[in-house]
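A protein chain is absent from this complex, but the other protein chains hold their places.
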Amino acid sequence: MLQGWIQIALTILIVVAITPFLGEYMARVYLGKPTVLDSVLNPLERSLLTLMGVRSRSEMTGWQYARALLFSNLAMSVLLALILFGQGWLPFNPTGLSSPSWDTNLHTIISFITNTNQQHYSGETTYGYFAQFAGLGFMFFVSAGTGLAVGIAFIRGLTGKPLGNFYVDLTQSITRILLPISIVGAIIFMVAGMPETLAGPVVVPTLEDPNISQAIALGPVAHFEIVKELGENGGGFYAINSAHPFENPNGLTNLIEIISMMAIPASLIYTYGAIAENRKQAWLVYGMVMVIFVGFVVITEIGEANGNAAVNALLGSPSPNLEGKEVRFGWAQSALYTVVTTGTMTGAVNSLIDSYMPTGGFVTLSNLFLQIIWGGQGTGTAYLFAYLILAVFATGLMVGRTPEFLGRKIEKREVVLASFLLLLVHPLFVLIPSAITLGFPDQLAGISNPGFHGLGQVVYEYASATANNGSGWEGLADSQPAPTGLWWNLSASVSLLGGRYIPIICLLLLADGMSRKQPVPMTVGTLRTDTVLFTGITAGVVLIMGALTFFPVLALSPIAEAFQLAKGG
Amino acid sequence: MASSHSNGSSRRFKVPRGPRGDRKHTRKVSMAGIYQRAIKDAFVKLDPRTVVKNPVMFIVWMGTIVTAAVTINPNLFGLVPGDESNERWFNGLITLILFLTVLFANFAEAVAEGRGKAQADSLRSTRSDTTARKVLADGTVQEVSSTALRRGDLVKVVAGEMIPADGEVTEGMASVDESAITGESAPVLKQPGTDIASSVTGGTRIISDQLMLRITADPGQGFIDRMIALVEGAERTKTPNEIALTVLLAVLTQVFLIVVATMPPLASYVQSPTTVAILISLLVALIPTTIGGLLSAIGIAGMDRVAQFNVIATSGRAVEACGDVSTLVLDKTGTITLGNRLADEFIPVNGHSMPEVATAALAASVFDTTPEGRSIVQLAEKLGATLSFDQTKAEGIEFSARTRMSGTDLPDGEEVRKGAVDAIRGFVRSRGGNTPPELDAAYERVSKLGGTPLGLCRGNDLYGVIYLKDIVKPGLRERFDQLRRMGVRTIMLTGDNRITASVIAQEAGVDDFIAEATPENKIEVIRSEQAKGRLVAMTGDGTNDAPALAQANVGVAMNSGTQAAKEAANMVDLDSDPTKLIDLVTIGKQLLITRGALTTFSIANDIAKYFAIIPTIFAAAGIGALNVMGLKSPQSAVLSALIYNALIIPALIPLALKGVQFRPLTADQLLQRNILIYGVGGVVAPFVAIKLIDLLLPLA
Partner (left out) sequence: MSLTVEATKAIRSTLVLWVLVALIYPLLMIVIGQVVFPYQANGSLLKNAQGQVVGSALIGQPFGSDRYFNSRPSTTSYSTADPKKDEAGILKTGVSGASNLAPSNPALLERIQGVTDPDPSKSIEGDLPRLKAAGIQPTADLVYTSGSSLDPHITPAAASAQIARVAKTRRLQPNQLADLIAQNTDGRFLGIFGEPGVNVLKLNLALDALKPAS
C-alpha cells in the first residue's frame, strides 16, 4: 500500500520539477527569444514556412487566427480522409486491411483532428501501418499543435499582446516542442521494448498447446506512442491502448507516459506566468489544479486499492480491483494513469475505466466535466484562465468595481464568450445527446453494464467526445458492426466538433477582445487575482459551476452505483 | 491666474453644513404609500410583455402556467403514479409558490421604483401650468400659458410668481426660492451677466423684485421635466455591468433548462421517473431567481440613493461609473478649502509702516465686494485704518483675468492696486518703480504657510504683501485617506503658485496637485489620466468647465452652475456641494457590491437546493443517503426548497434597496469579507432555512 503511494508522490514530484524548465522554454519559444535548438531549427522553420507560403509572420486578429485554424484543420482532415478511405491501395498494410465503413472513417477523422482520439475501432484489425503512422500519427502532431497554438494565442491576448500568427505557432509547436521531445522519447521507448517495425504480425504455436497459435501484432509503435501521450492524443496503436504490453511494456514506459501527458499542460500554466510576468499567479493556479488533481487521485486510488467488496468476500482477503488492469502496473500506477489521462484529455488508458470502482467513475467523469485538471493541449490552460475570468466577474463586483482581469475590464462580450464556452457547451453536447440516446436505450445506446453504470457509459461517451478526451467506458457498443455503431459514430462526431471548435473560436475572440482593451492601472481598489484568497474562490467557482451542471448525472450514475455496491447488490 | 478662479468661485460654493451625517436628505416620502402602490404594481407587472424582459422570471412565469395545468389535470403529460387528489393538491401548492415568486420579484422592482415615482409626483406638482408674461419684439407684453413658451422667448416675472420655464436672466435682480428643486429654503440672488447667478429654473418662485428672462428650454424639456423622467426611471436603461450580469444569469438559466429538460430520459433509464411539476420545481429552484428578481431593484435603488443625496444622475451608467472612478479631479477652492480666503496679515516692505500699509490696503479694497476684499477691509479697519478720500469721487477697478489685479483709482489720480504678486511687480515697474528684495521674502513666507500672497502698491511704490489665509475644510484629510484605501487618487487643481499649492495639498492630504492651473488645464489632466486607463470624476460649474465635464467619466455639475455645465455633466448636484463627489464614489461602489453579493449568494444557494431536491426525488435510485438535511419526504423537500426560494426575495429587498454596507477597505479585504458573508453564507444559509421550513411544514 505505502509503496503505491510513494510511486504516486514521486511521479507527481517529477512533473512539478519539470514544470519551470519546460514552462520557461515554451515561453521563450513563443516569445521568439533564443533557445538551445536555434541553430538547427531557425533555418528549418524558415524553409518550412516558405514552402507553406507563409511569407510574412504578420500578426492575426482573433477571426483571422480562427479562420486559418479552421482552414488548415479542414485541409488536414481531407488528407486523412484520403489515407483512411484509400488504405486498401496504400502501402505498408501487411495484414491487407480494407477501409472500414464510411461512418467509422468519418468519426475517426473528426476524432483525430479534434485531438480527441475517441476510437470506435480496434487498431490491429482496422487500420494498417500506413494509415496509422502517416494518417493518424500526422494528426497527433497537428491537432496537438493546433491546441498549443490556441493556448498560446489566448495567453498572448490575455496579457495584452497581439495574438500571433497561427501558422508560425503551429509550426513552432511541432518543430520546437513536440518533435524534439518525441524523437528522444521514441528512442527511450525502443530501448524499453516497444516495437518499431513495418513487418506484419508473428504467428507462433503456443507453448502449452502447439495446436493453438498465437498472433503477435507488431508495428511502428514506439514513435507513435510518445507523441500519442505528449500531444494528449491518446489514440492507441492497438485496440487496448497503453494496457497493451507493446504500448506500455514496463514501469519505465508507464512513468514516461504519465509524465508526457502532464508535462505540457502543467508547464503551460507556468508559461502563462512567464509571459504575463506573474509567476506567482501561475504557481497559485498551478497549486489550485494540483490540489483538485491530488484529491481526485486519492479518491480513485482508495477505491481501486480497496477493491470490490463482493469479490473480496469470495477471495477471502482484501484485494485491489484488478479487473481490466495489468499486473505490472497494479492499482497504484493504473489509477494514477487513469486520473492523468482523463484530466489531461489524453484518453489513452493502461487499464479499463469501465471496470473501475464508482469512485473512479466519479473522478473520470468529473475530470471530463471540469476540463481543467491540467486539461487539453493548450486549450486546458486557456479554459483555466477563462474560469479565472468568470470567477473575476462572478465575485469581482463585490469589491465595488467593474471586474478586471490583468487590468482589463470584464464586460458583456467577455462574459458572453466565457460563460458560453465554459458553461453551455457541455450541457449542449453532452446532456442533450445523452438524453436522446437514453430515451431509446435499446435502439441507440448499446449499453453493456446495466443500471446506473450503464447511464454513465452513455454520458461518458459524449462527455469524452465533447471534452476532446477520447477515453471511454469501453463496454459500450459504439463501434461498427454493432447495430448501434452508426448512431454512435454520427452523434459523437457532432459532440466532437462542437466541443472543439466552438470553444476555440470563443477563446480566440475572447483573447482578441482582451488584447485590445486599454489596461487599467492596478490600485489597492483593484481586485488582485494573484492571491491565495482569489485562487480559492476560483476553485470554488470551478467546482460549483461544474457541480451545478452535472450533479444530477453524477448522482444517478457513479454515486448511485456506489450506494448500490455498498448495499451489496 | 491665481485669483481669477478663486474670486469667481468664492461666490458660487456654499460652505458645507457640518459633517456629512448631519446633511439633510431632502424630500422624504412616505413609505406606506409606496408599499401600497408597489403591491398594485406587482400585479400589473405580471403582464407577460413586462416579465419577458427578465429572462429568469419569465421562465418562472412559464413554469407557473405549466404547473397550473398539471394542477387541473395531473396526468396531462402522462399517467402519474399515486393518488390523483394528493398530486393535484401538491401541484397546486407548487403553482402558488411559483406565482408568489414572480410576484415578489415584481414587488421588489415596484418598491424600488416607488420612491422615485413619489418624488416625481411632488416635482410634477411644481410644474403646473402658469401664465407667463411674454415680451414681444415690439416691447408689448402678452399673457400666454407657460406651455406655449419656446426657446428664445423673452418673459417678465415679478415677485410672487412662478418662473414659467428654464431661462437666463437678461435684466433685473431678484431673489428666487429654489427649494422646489434643492430643498434649500434660503433664497438665491439672481442677476444678469454672471455665469452662475443668471440661470433660473422653471418651477422655482421669485420672491422679490422682478426679472426679465430669455427662455432656454422648450416645453417638456426643462430641467424639472428631465428630473422627473430621471427619478421616475422612465429612461432607465440597463448599465454595462447589469447587462453583463444579465448575460451570465441567462446562460445559467439555459444551462439549468438543459439540465432539467434532459433529466426525464436519464431518470427513466434508472427506473426513477419523476413528474413534470417536480422538474419545474427543480428548474425554478436552480435558476438564479434571487438575483434575477432583485437585479433591477438594485439598480433603481442605486440611482435613488444618489437622488437622496440630492444629486440627479442622468443615467445609471454614471452611477456605476462612480464605483470605477480611480481619479478625482478637485478644484482647490470651494472643494478642498473653504471658498473664502481671509486676510490674515499685512507684511510691509520698502520701509512702509503697518498703518500705511493698512490704509493702502483699505483704499485698494474699498470697491471689492468679494469675501477676500471684505476681509481685507475688516483687517485694515481693525488695524485702525480709515478712508482718506471721498469714495464717490474714486473709481473702482474690477479684477480681470488679464490684469490679475484690482484696485481703486483715487480722486487725486493715484492708482492703488492689489493682486497677484507678479502682476503688481509688473505694474510697479511699468510705473517706473522697482521692487525690493524683501518682497520675495514676504512672498515666500506666505506661500510656505500655504497662503495666497497679494501684492499691494500705490503707483510705483510697493507697499507690502497681504497674506490671504486658505482654510482646508475640516475632515477632508480622513476622507482622502479613505479614498486612497479604496484605490482612488485625488488631484487638486489650483491657480495658486507651486509652493502654496504644495502646502495646501499636503495639508489636505491629496495625492497630487496641479499648480497655476487654468480651467483649460482641467481637460488636459482628465485626458492624461484617461490615457493611463483611469476613470476620472470631476465637478464644475462654469461654462468653461463644460468640455471637461463632458470629457470626465463622471462629471458633476453644480446646480448653481450654468446651463452649459449642467448639460455637459452626467450628474447635477442640487446642493452645489463639490465634496459630494466623494459620497458618489461610495454609492457607486455600494451599487456594484450589492449586485455582486446577491449574485454570489444566489448561485451559492443552489448547492443546498440540489441537496434538498435531487436525493429525495431520486430516492428510488438509492441515493437517499445524500439527503443530508434529513428532509421528511420528496414533497416536503421540494416545497421547502421552493418556499425558501420564494421568501428569500422579499427577505432581501431591504438589502437590495439599502445596499450592502460599504466599508472603505482595500479590494482584498472587501472580497474576503463579502465572500465570507455572501459566498460561504450563501452556501450555509439555505441548508438551515430549508431544514427549518421542512420541520414547520405540516406534511408527512
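Think of it as A and B in the order they're written, each chain with its own count starting at 1.
Just so we're on the same page, a residue touches a chain if its C-beta (ideal position, glycine included) is under 8 Å from a C-beta of that chain, and two chains touch if they have at least 3 such contacts.
Worth saying up front: this structure is predicted, and the values here are computed from it rather than measured.
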item	value
Contact set of the excluded chain (shown chains only)	A
Touch criterion as defined above, residue of A:W473, A:W488 or A:F534 at the omitted chain	A:W473
Omitted-chain contact residue, chosen from A:A222, A:L496 or A:L527	A:A222
Hidden partner chain, touching residue among A:P195, A:G375, A:G470 or A:G498	A:P195
Given A:I12, A:L84, A:V150 or A:I174, the one touching the chain that is not displayed	A:I174
Sole contact to the chain not displayed, among A:Y30, A:F133 or A:F154	A:F133
Contact set of subunit A toward the excluded chain (per top definition)	6-7, 10-11, 48, 51-54, 64, 67-68, 71-72, 74-76, 79, 95, 97, 122, 124-125, 133-135, 137-138, 140-142, 167, 170-171, 174-175, 178-179, 182-183, 186-187, 190-199, 201-209, 211-218, 220, 222-224, 238-240, 243-246, 249-252, 254-255, 307-308, 310-311, 314-315, 319-330, 332-334, 349-352, 354-358, 448-453, 473-475, 561, 564-565
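We take it that only the chains that are shown with their structure count from here on.
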item	value
Centroid spacing, where centroids are CA-atom means, of subunit A and subunit B in whole angstrom	51
Footprint of subunit A on subunit B - complex, ascending	240-241, 243-245, 247-248, 251-252, 254-256, 258-259, 261-270, 272, 286, 320, 323-324, 326, 484-489, 532-534, 588-590, 592-593, 595-597, 599-600, 603-604, 606-607, 610, 614-615, 618, 621-623, 625-626, 662, 666-668, 670-672, 674-675, 678-679
Subunit A residues within the subunit B interface of the complex	393-402, 407, 410-412, 414-416, 419-420, 423-424, 427-428, 431-432, 434-436, 438-439, 441, 451-452, 454-455, 459, 518-521, 523-528, 531, 533-534, 537, 540, 544, 547-549, 551-553, 555-556, 559-560, 563-564, 567
